[in-house]
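Removed: one protein chain of the complex. Kept in place: all other protein chains.
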Amino acid sequence: MRKETLFLILLGALIYLILIVYGIKQVYTAPAIPPSKEIVITKPEDKIVIAHTEIFGSLERPQVIFDHKKHVEAIKKEGKKEWETCSVCHREKKEKLTRIKKEDEITKEKKTEERDVLVFEFPKKIVKLDKEAYKKAYHDECIGCHKEKLKEKKKAGPLTCGDCHVKEKEFVKIKYPLVEFDPKFHYDHETKLKERTGEKDCGLCHHTYDLKEKKLVYQNGTEESCYYCHDLSKKKRGPELSQIVKVTTEKRLSYQKTAHERCLSCHIKINKEMEVSKKKGEKAPPLECGKCHTGEYRTIADLEKVPRPDRGQPKTIFITQNNATAKEVYFDHSFHEKQYKTCRECHHERLKACKECHTVLGKKEGNWINAAQAMHNVFSERSCLGCHYNYVKSKKECAGCHFMIKPIDIRSLNPKETTCEKCHTGKTKPNVTSIAKLNPNQVKDIVKIDILSKEYKPVEMLHVKMINALIENSNLSKLATYFHRDEKTICLGCHHNIQKTEIDRNRAPLCRSCHLISSENPSSTKLISAYHLSCLGCHKKMNLDKGIKCEECHKESPKKPKEIVTEKNWKTIIKNTRNILQVWHPE
Amino acid sequence: MEGLFTYYDMFATKGVEYLIILVFLISFIFVWKYFERKAPY
Amino acid sequence: MKKISRREFLKYLGSVLTLETIFMKSEGWSKEEKKEFYGLLVDITKCIGCRRCERACAEANGLPIPDISEEKNKEVFKTLRDTSTTQYTVINKYETEKGVVYVSRRCMHCNQPGCVAACLVKAMRKRETGQVTWDLNCIGCRLCMISCPFGIPKFEYEKAIPKIQKCDLCFDRFNKGLIPACVEACPTGALTFGKRRELIEEAKRRIKSDPDKYIPYIYGEYEVGGTCVLYLSSVPFEQIGFNTQLGYEPYPKYTTGFLYAVPFIFILWPLAMLGFRKAVEGGKKHREEEKKE
Partner (left out) sequence: MEEKTVLEIKEPEIKSFSDFWKFFKEELKPKGKIFTPFNVITFPIMIVGYICILIRLIKGLGYPVTNLSQEFPWGLWIGFDVVTGVAFAGGGYVLAFIVYILRDERFYPILRPTILNAFLAYVFYAGAIVLDIGRWWNIYNPMVGNYFGYNSVMFLVAWHFFLYMLAAFIEISPAIAEWLGLRRIRKILGTLTLGAVIFGVALSTLHQSGLGALMMMAKNKIHPLWYTEFIPILYFISSIFAGLSLVIFEGSISHKVFEWQIPEEYHKAYPGIVFSLAKICALVMWGYLFIKLIVLVHDRSYPYLNSTMGFWYLIEVIGFVLIPAILYAEGYTRKSLLIIKCASILTLIGIIINRLNYTFIAYNWFVPLAKKYWPTPIELLITASIVLTEIWVFRWIVNRMPIVRPAPAWARKLESH
């Protein structure tokens, strides 16, 4: 028994030793935060992730990566044309649309027409929205088709679970770049469809949903963006639109589904017609994913020349409301149209005039936001002040001064007549000329800042050169010339927090008059930080390459030693030496 | 950050702890019996 | 003892009272102005990473002066540095979604510091005016390094006469009426020195005036029971090296559970044991008597 127990003890000791050594190695080398396993593919060659997490929740089996292109090629090999391949997997649906033609409130003609449209959802059969039904539908259609092909001795796809539900692909996320239907696309489609159908028919794509009759209706003059009703990601909505959105969410008509339905069904129809008519030189509309989801987007500058879709909007408007107290505001609609890619930026709810929902006292449709709030709210991207403020803060040329100037908010600063009159000009169209250059004798040419110079030599600021540069910048942009009006406003960029009237009397105060060299009150910016924050801040915001390093503004002064701290702290030095033992051990 | 802006239930696990104590007391009987099993020295 | 008459008693009582008042006045019991926490507001959006505060701090505290020229800064910013025995405050550069951000790291001077609660010789002390200072009567047990939630106190291991090195918010300069050296040297006003209450008001004012510039959270207002050094940032704090999971309990509170129980154990244990011994002894005697019958 003796040898046996000895062996047992040794074995036990060995196991424990291994456990300890392995344990400590793991503990000492384990990375504290496990690296995240998610791989995002942004260049997907027509691959789709089938996961349906909204139905299956957390997946038992890893997600399936479906290669759409391979399947289309396979079907094509069997002799089908490219535009015929879609109906193999996607079901067709009849879509009814009632067209109403109205001229000033009288319905001229009303007819309903029918179109066959392809629904781009995979399980071809309409299936109940639960795990079992979906699972069965997918398996029948995929594996069923693969089995059929095998019977016909053709090359067929995988059958076993592991081949489709691939473990490594579990964390792959495929993101298709958004297709932006910008004005150029809209204009090209308009002209091409006009040639094809002979007359301008917006009903081909646009429609609205009549809540009472629960039918799709197209009425000329009420064309709107698909995003209004079909963008299910946006939460906040006005009372009227939220009903329609409730219907779209019930029917699961997300923007992705409706866009594919609308565009691809039409493209297939045209492809079919072109097959028959065989007109030379005409480019067939694209059917592959990569052709539309290119990922390149046109900038606002490219779209400058492109005419915006005509929806009966006036070129210029004098914004006013029946019981408005303030004067009218001249608004150049066509100019502002060119500043954006979509109408939705301002017409965020429906493509109607602002005053229909934002009345002077506020309406239920406008969520009780009255006109003043809608137009002047500084922190919204859609209001006049808000948009101007964001534009001015983000644009390189303007941010130099404007990053310090607070936005004019009707609540905080008691607005004076002059500031309101800038926009509320009444029925007259304000004409504004660009600012003339500054004549040198009016303002000091070089300003010497030497009050604080200790380590560095005084700063010679080229005052006039800077002002002229700013004036040039201001003349470039229409917004700047409109609001700056004369060169005196440019001075407010640095001499901020004072009234313009003082500048008119050529009395621009020095920085020192407000900023103290040192003060107990933490909320007052010291003079040294005032200089650096405004000068350095401006140069950085306008991302100039000069004037960032210390040397560029002020040279080092040679005579004084490079002591930053005014008064040495003798007590700490004594404290160090007081440790007598320290003295005996010279480090 | 819990506790300042969100509700943090301090006594959430008290229930389970009482259960564990119960299990311990019951197990103590068996342990005691286990010790008395062989002829005590 | 000679019976003292009533008059003698009153005379005696009077003298005691007068003595008492003199004593009180000299000792300064008169209600002097209650000292308040002074602190530091670090506005990360304003810092341009010039490291002048590091050099000023080195000059003021007699530490080796760092070279803060442009090239050296670029090279130093490559790695994230921690404060060390020769640098009480360091600037670290972080690339964030809002561009490059410079974050100054220093002692937070907590309102209820863990290091002060840990020190058994009162070498680490929280002064009434908010500064947490270290003193030479330290025995070097390094429990303060373990108890600091931010890991700030640094010990001079390589020295035969080691010291704990840490920023003390220029306590000596403060007593001479000066502001800390780093605040004096900061060109852009990223560092502001003042009473903690005013600094919090100022930080709240700055957040309210530029809502899109700052994230609406002052780091240090509630962290570990509130700290005297407060941080304002344009980028969420966890991205720039701050530990946001420290909770709001001041760290010394975690040892109160144990320390408050000590007196009770000292009282109950001896009593219980004595009682136990008597009971067991009684039982033994009783059993012996029964065995005898």
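Letters are used for the chains, namely A, B and C, taken in the order the chains are written, and counting of residues starts over at 1 for each.
The criterion applied here is as follows: a residue touches a chain if its C-beta (ideal position, glycine included) is under 8 Å from a C-beta of that chain, and two chains touch if they have at least 3 such contacts.
Remember, it's a predicted structure, so these values are computed and weren't measured experimentally.
The chain not shown here is in contact, across the full complex, with A, B, C.
The chain that is not drawn here is touched, among residues C:Ile65, C:Met145 or C:Ile215, by C:Met145.
Contact residues of chain A toward the unshown chain are 5, 9, 12, 16, 19-20, 23-24, 26-30, 32-33. If you put the missing chain back, the residues of chain B touching it would be 12-13, 16-17, 20-21, 23-24, 27-28, 31, 34-35, 37-38, 41. Seen from chain C, the chain kept out of the figure touches residues 82, 84, 114, 116-123, 137-143, 145-147, 149, 151, 154-162, 243, 245-247, 251-252, 254-255, 257-259, 262, 265-266, 269-270, 273-274, 276-277, 280-281, 284.
Just so it is clear, only the chains that are shown with their structure count from here on.
Computed from the mean C-alpha positions, the centre of chain B lies at a distance of 39 Å from the centre of chain C. Multi-chain contact residues of chain C (touching two or more other chains): none found.
On the chain C side of its complex with chain A, the touching residues are 41, 46, 48, 50, 52, 55-56, 59-62, 70, 136, 159-161, 163, 170, 172-173, 176, 178-179, 181, 184-190, 192-194, 198-199, 201-202, 205, 209, 211-212.
For chain A in complex with chain C, the touching residues are 379, 406, 518, 520-523, 525-526, 528-530, 532-533, 536, 549-550, 563-569, 571-573, 575-576, 578-579, 581-582, 585, 587.
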